[in-house]
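My structure is below; once you've seen it, I'll send some questions.
With one protein chain removed, the remaining protein chains of the complex are shown where they sit.
Which chain is which? They are A and B, in the order written, and residues in each are numbered from 1.
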């Protein structure tokens, strides 16, 4: 396992560089990321490039055996660029250019930006092409699938729609524009959703294309830089660092042209007391691993309290620095770079704490980082091992988009529906992949597919094949609601899955924060958010509503079809509801598992050709004592126990 | 009673039309509303009208004995119109044109819009003038008294002010513009309240004229279309569908040129548990009936869960579809059209559920609608009956406007003050009219007039006459505060009512969410929001503050004057406070009533020349068992019992 840090030589006096490199080497740092915001230092005046300082920094690390990841600095063009090309700034929905002077405000479709970005990327990659210390390139920084409303993006969206549909009639038909006299009669009428109205007022079919376009725009920007880097540095690993922002891109499209997924990993600092609110941050890690269905890396890892545009958060509790990094490793990260070596003393992010405080005196957090480096070294033998899973969870970017466009009911979110089932599967110690809806499902025993809201014909076929060949499938409410245009499907829910699930939804009630009770195996559960009243066709009922309008009707069903089984969950329950049901399902399908683990205990495995490691992590703020396969464990908060077996 | 539906032939494949019409006829649908959003299908290209499809749809219904209401489609001009006349779009307070692509964004004062609206209305009404199936016309859709800030509306407002006052001196005097050096020195300085400041910063006198103008602007738009329709279709009933939006128009002005009031009726889906929060939705129905003081109709009636720009609400509980429609009938609706026949599968409103779900499989809600149709048929003999009331509640649109302009205290709203007394009167089984302040009051025994905030000289005279002739009047705090310009009256409160009420307000305390106790007839009540300390002149005290600054001073007074009695309520109490006081008042005035009804039980009556019907409605989510005039009743949630007597 490789441990690294993010470092900003351009922020510090040169005399500190040597001391920093020395301390890193001594502590066990193996890789350093640099330069993602350094454009103004790399090209201080138009066309004048100054790379000496970066050469010097790279050399400083190289000679201590520390590898380097360099970044294209296109997230923050220098102010001279904006002054010359004021139209290259992102435009907000009101039609105003975003204020310059902060960060990330370039329009990534601006021809001027692209021309200058091409040049700096070319210059950088040509310059460092032969430098052996530079192992990888990060493109830009934390790209989001937000929308720009400038003229270029306006016509970009129009072209996107034109290419997709060909004729206005086809667009009008796809969007159902006859509603409210919204039929386009010229291409010029097609624009991104500017103006002050919230988007939910807008046509959901149109809005889904807007979100697809926004994601597509990011992928296109990435591909353009990747092509340049690949040309100049044929052997280098190319990535970009992604995160869970408000405007999520389609991760699968985003990384389709890149070599490896890297993730900015900021697990929670404030751990809630209510176990219902505890979701493992590993959900994000499993999702990242699933993007390319292989190991990934952490480009930025939590190192202390965070603060910037918002008040400071709490600091990292003892154990978090080491434990959260090892958790990432347990879930398939091969390298973890902590953000950041030292806390900035100037700029807007000076309250986003690094490993070393403003004082420049290494303290408790740094000491814990040192221990992480020692453990990482011990894990070297696990290099090349992988997380192999019998369980998978399906993620549908289009359903995520569509859920945001039309909130289903108060408090119901797409990702939360996935987290509920991820928590349930993991609570039995199952390695769980989160993969794209539509991917082949060979090799899995059980697949959870909550809220497959938007139709995916390929995905439906994969699921059908999976079940008929003996797989166990968990479906939920809000499956099969929308066609590929985000219009409602005119047939009984769950439409494409009615035969597979063996049920039809007679009626639904969006509960929001209200609740109903459900009785399953003589036990009562409090359910909220949603309730489907199910009519069983070939399925049998596993649970019934015991209160509310739908009292007595089926809430959870089980259907045997082909060699497999399909479960349909019509409502949204609490932790116990899902874990009890999952226990039943695993038993029915004879899927080996560790039994229900205690709160917060996470068990994962990586395996290689002749080696296997089990990671037992106490992902909680309390100490835990428990037995696992007959063996007693006592783990402090955020403590990781790793057991390596040679086979 | 006539039951109908709202239908959108333009949304559905033509092959569905015939099946729909057939099912409607079979179920008992008697009237269908169409075309309020169909402009882009009626005039797909400028000046090219396509009415064949609508002819066909009308014919389909006509031949099954189903009447048709057609709409002028001016709420949503086609996009080709906006492309040609970008200035015809509404302008927001920031001076920006509202984004096109949603709905209802035309400026209703735009000369271009008016020209094109005139033409489509002319074409439609001329075309259908001779069609006997078309019984009525709805103008536009859910018009709101919001303000546009375009140049046309800016000068429109200026003209309005100029016509009203004549000279700048008169304007300055009326608005009290000498405060803060706000005196107009040229007409050009007079504009609608654009800019980012909240309106409460602005001069309340000026703001009242802004609201009057906004309401006036709607009425003018309606009149223009009504004139065209009346010219082309002399016998047709003309209406517009109104609702309780944020920017309420003056309903009395809105309907002054129309034949009948129609209302979009969406009673609550989530019934609160706390009885203090339960207000009957019948308040709105009684208000609608009072606009023209005759029966009205429901143009859109709740049919399922709602969702669009907001998350989906809960679905209609069993009983609501039928019960709420019958409630409307009990309160004077003669026709109820459910919105909508089938749920849309595309467009922004696809989560606003109709009677039939997306699946196109009629379910529980449709079955309940079928039962409604059967009951409606049984009620045919009540055609022509009316709601006759001995109790009235006064509604002052100007007080509503003025309360919004200057919030009195936290949590105090004009309409809520009316609802408190409406609930109290109805809880004794009294039919209660809600009528405009200023209307003649002949025939009533008791009139409740809460918060007559803005002076109405005619209204004061009517009340004076009413009381002196023997009527019982209930006044409250915040009566007589403002003159007709919305400036404060320089005399002791309740100013114009001091003699009638026989009291003066020594001082007031805006309690907001704080509370005081009031003792009335040896019982303590918790009062909030407001507290007037009363000095009794000719009145006697019925209740005194038993806590707070005003401890011991009068809170509720009773004054005998002429042949009548006047009550003044200085504070705002809970449900029991008003019902106890109302019980006392009814007894004092010998007004026949049913005694205090149980929670949620509503009793109303309609009567004709030789027929009388009593409607007993359990407007609650719980079953109810109770006695009424010695007879036992057991009603399920939202169940209506109707007793018809021939006399």
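Just so we're on the same page, a contact is a pair of C-beta atoms (placed from the backbone, for glycine too) under 8 Å apart; a residue touches a chain by one contact, two chains touch by 3 or more.
Source: prediction; values computed, not measured.
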| item | value |
| --- | --- |
| Sole residue of B:360, B:406 or B:517 that reaches the chain not shown, by the stated touch rule | B:406 |
| Among B:61, B:508 or B:545, residue touching the chain not depicted | B:508 |
| Contact residue for the chain not shown (choose from B:181, B:522 or B:646) | B:181 |
| Hidden-chain contact residue, picked from the options A:51, A:344 or A:591 | A:344 |
| Chain B residues touching the omitted chain (full complex) | 94-95, 175-186, 188-189, 191, 193-198, 200-206, 406-410, 412, 485, 487-493, 506-512, 514, 549 |
| Sites on chain A contacted by the missing partner chain, in the whole complex | 8, 10-11, 37-41, 44-45, 73, 76-80, 82-83, 92, 94, 96, 98-103, 270, 305, 307-315, 317-318, 343-351, 357-361, 363-365 |
